[in-house]
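Only a single protein chain was left out; the remaining protein chains are all shown in position.
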Amino acid sequence: MSERPLLESSGHSANLTEWEGTVQELRGLVSPRALTGETMLLNMGPQHPSTHGVLRLLLELDGETVVNCVPDIGYLHTGIEKNMEAKTYEQAITMTDRMDYLNPMGNNLVYCLAIEKLAELDVPERAQIVRVLLAELTRINSHLVWLGTHCLDMGAMSVFLYAMREREMILDIFEMVSGQRMMSTYFRPGGLWRDVPAEFIPAVRAFIDYFPAKIEEYETLLVNNPLWIDRTQGIGVITPEEAIAYGCTGPTLRGSGVNWDIRKAMPYMGYETYQFDVPLGEHGDVYDRFYIRMQELKESVRIIRQAVDRLEKTGGPFRSQNRKYVPPPRSELGRSMEAVIHHFKLWTEGFSLPEGEVYVSIESPRGELSCYLSSDGGTRPHRVHFRTPSFVHTMGAIPKMAKDGMIADLVAIIGSVDIVLGDCDR
Amino acid sequence: MQTPLDPVDLAKLSLKDAVLDVVEFRGETTIVVDPQRIVEVCQFFRDTEGLEYIFLSDITAVDYFPKEPRFALCYHLYSMLYTRRLRIKVYLPSDDPRLPSVTSVWPSADWEEREAYDMMGIHFEGHPSLRRILMPADWEGHPQRKDYPLGYEQVQFSFNFDDIDRLKPYAKD
Partner (left out) sequence: MGVAGKLGNLGVVTTTLEAAINWGRTKSMWPMLFGLACCAIEMMSTQASVYDLSRFGMELMRASPRQSDLMIVAGRVTRKMAPVLRQLYDQMPDPKYVISMGDCASCGGIFNNYAIVQGVDEVVPVDVYVAGCPPRPEQLIHGIMTLHEKVKTQRIADWA
């Protein structure tokens, strides 16, 4: 890009090579001091060790202080929503996995819940319990990666290695259940893909017996650490009113003290029958958000413990018996003609949903993840839209929190908001 | 805390001719309003005691090609106080879809409207800075429209491997 010299007649010139739009557009986004060259425009580019993915931030800097922060996303835009319109409903579940890749089961879950709501499909008890269990395991998985990368950015490298070690145990459980470590596509409309194997419950019990000691370890390392406190307390403050106005959800909102958790406010999948607390923060700074997520790890272990106890007592089918949407097991195909017809229809063109639109939300580790599903009566989704928390946080919360802080604080803030760029760009 | 009031009744009472239709489906309420009065409607839902939909969750753009009206915008609102949801829907024609922006009501509408503009080509009047958000700045066309092709590449099987290979742009060092 050629350098465009300045147009204001103050005698200085600003280097505008980072900006691809018009200068007119830039005028509205950065302060006038940038156009005279008094403050510097710096590109915290798509490839950077501390942006969690390909996020580009155009920073206007006055020395070390960030005056303005303009996010530029879209470097991971995969066109998932449009691509899902070309696939049948069940084929499209694989594409949802790849959106928020640290919470793959959560994405599957929200899409399957939307299909089940629109089709009024029942989900058996056993499937619901396994879904809750795996959703909470995914939450622990995501928080461990958040902890590891956040600490890595701030310089505490050993926590990253410890977190990844615990995460391997969870990934082994996912692999046992679905065959894949990360993108499992295990939840299907009506229940699960297949029943959990016999080694599942002992493995989960082994994990929840082993894990709380590790949470203690992380807390010993970080919670009362004066270096950590110095770098995170009072940084990146967002007030509750601002958080609600900018559309923040999840730990970003709860860090400011707003008690809003979709699992408690609008429960889905039986969450109202489990005992758990929702940790809240007070000051809305980086430390509070960090502390909330550590507490959420403990709460997730609590939920998993209850779910495993319930799972041992509950038998029954793992998927709905409604043959219009759920394929029959192969053993039935030899005996029943209707089963063969259903199998044929489901495999050739897939099931079709009644016309209408629904909107379903779940609490992902990042915030509120919602799916808007609109069907025109056909076998392919007419319009699927995902409201992802990272999109809203990147565009709204991060610039707000970064203003008047320093660049080093910006790294802490991005880590604490826990954005995942696949979630942001879809 | 005030008792929650029925949004549909209040809307029909106060907004009268702005409300075009009300749909109840699977337990969700959708209120269809006149697009040009969207700011007034949104302010009403946000500020009225007993409704207080202070949280804008999502703005979704839908394309009903080839039916008219072609575009629809769904505003999904939450009321955290009364834990309720509401959907406000507007329909827009296919030639020149434009309506006022609601960024003055909820600041989070800023980037959601930019995404609707980028993906569907709907113009929002009064938006502080309407430009592309997900696609590159010089991209032409609006990808999520129904008449925009998916843009897929032909899959290489063994019978057509060489034909496609010749046309594929491989990088030189």
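For reference, chains read A and B in written order, and residue numbers begin at 1 within each chain.
In this text, a contact is a pair of C-beta atoms (placed from the backbone, for glycine too) under 8 Å apart; a residue touches a chain by one contact, two chains touch by 3 or more.
Bear in mind that the values here come from a model prediction, so they are computed numbers and not experimental data.
Peer 1: Using the document's definition of touch, tell me which of A:162, A:228, A:274 or A:318 contacts the absent chain.
Peer 2: Touching the chain that is not displayed is residue A:162.
Peer 1: Which is it among A:41, A:95, A:130 or A:204 that touches the chain not included here?
Peer 2: If we include the chain that is not displayed, A:95 is the one touching it.
Peer 1: Of the residues in chain B, which ones touch the absent chain?
Peer 2: The missing chain touches chain B at positions 135-136, 143, 148-153, 155, 168-173.
Peer 1: By the contact criterion defined above, which parts of chain A meet the unshown chain? Give residue numbers in ascending order.
Peer 2: 45-49, 53-54, 74-80, 82-83, 94-95, 98, 101-102, 145, 148-149, 160-162, 164-165, 167-168, 171, 181-183, 421-422
In this text, only the chains that are shown with their structure count from here on.
Peer 1: Can you check how far apart chain A and chain B are, centre to centre, with Cα atoms defining each centre and the answer in Å?
Peer 2: One centre to the other, that is 21 Å.
Peer 1: Taking the complex as given, what residues does chain A use to touch chain B?
Peer 2: 20-21, 25, 28-29, 73-74, 77, 79, 81-83, 86, 117-118, 120, 244-247, 258, 260, 265-266, 356-359, 361, 368, 370, 372, 374, 382-383, 385, 387, 391-392, 395-396, 425-426
Peer 1: Using the touch definition up top, name the residues of chain B that touch chain A in the complex.
Peer 2: Touching chain A: residues 25-26, 28, 30, 54-58, 60, 62-63, 74, 76, 80, 83, 85, 87, 106-108, 110-112, 115, 128-129, 131-138, 143-144, 150 of chain B.
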